[in-house]
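Note that this complex is displayed minus one protein chain, with the remaining chains in position.
Here is chain A:
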Amino acid sequence: MKTNTSATSDKFTFISSQSSEHRLSTYQGQFACRYAYGRAMESLIQGEKGQDFVGVHIDGDTCNFVVCDGVGQSYQGDFAARFLGNTLMDWLGRTREWSSAAFAGFMQDITGAASEQLKHLTPPGEVPALLREVLEDKQKLGSQTMYICGRIELPSAKKRQGRIWMAWQGDSRLRFWKNDAEISEHFHATMLTNERWSTLTGPVGGLPHVYQTRLEYGLPMRLQLYTDGLDDLDPIRQVLPDEQIQILLDAPHTGGLEDDAAFLELRW
């Protein structure tokens, strides 16, 4: 997969590549968007794909976004993250009215296509027999990923109310600030490690969590999403300068990232 970044007249798209790092970058339109992608040092040294995904598409006053964290212990977690990330970006782009039931149904419906693709990703032949057997067992259990996705429609002077819609499963971080006050506590109880999406069964550990609220005109807000590879960010509430976020991504204190990291921040 190649990195896809484009920006024209307040249209902007970024889709991470799982094969390379993307240093912290900024796009400034009606949204201020910061995004980055990094692989675990282990993966980088071995030349392997990262298992996270981040995608964002801004079109004027609307923004669609997806962050995925492939489950390393499932079969080819990078596949689930990439498949679901791209599929959700497409779904967000063509869906206008959402319901929790319709979203849960969609997450179930896409398992057929995902399983069909995964079937072709067979374990390599040259690995030890025990590893091959374990990989074959894992393939039968499917590929899994955690995810957060959503869409923002900004309010304007003419349209005084906008809205934000989000859905998620897993323990990736979803942090939300309203007028500089963090209101993330609302989500904490639902960010659960044992919840995810599987190519085999769809939602795992329960139905997707869905949040929707209106956005008021003139009220500054900040939404920050990242995977657990960037958990050093957890105690930090203030807006960090770019270079400090990049330091967390470079992770010199641990000789590089210990896990893959995807980062997305939106301010409006």
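Everything that follows uses one rule, which is that contacts are C-beta pairs under 8 Å (C-beta built on N, C-alpha and C of every residue); 3 or more make two chains touch, one makes a residue touch a chain; residues count from 1.
Just so we're on the same page, contacts and distances are computed from a predicted model.
The complex appears with one chain absent; UniProt names that chain "VWFA domain-containing protein" among the candidates "PTS N-acetylgalactosamine transporter subunit IID", "UvrB/UvrC motif-containing protein", "YncE family protein" or "VWFA domain-containing protein". Contact with the chain not shown here comes from a single listed residue; of A:S25, A:S156, A:N179 or A:N194, that residue is A:N194. Considering A:A32, A:A102 or A:L131, the position touching the chain not shown turns out to be A:L131 (whole complex).
Of the candidate positions A:S16, A:S43 or A:S198, contact with the hidden chain is made by A:S43.
Take chain A: the residues that touch the chain left off the picture are 42-43, 46, 48-49, 51, 71-73, 76-78, 123-124, 127-131, 133-135, 137-138, 193-194, 228, 255, 258-259.
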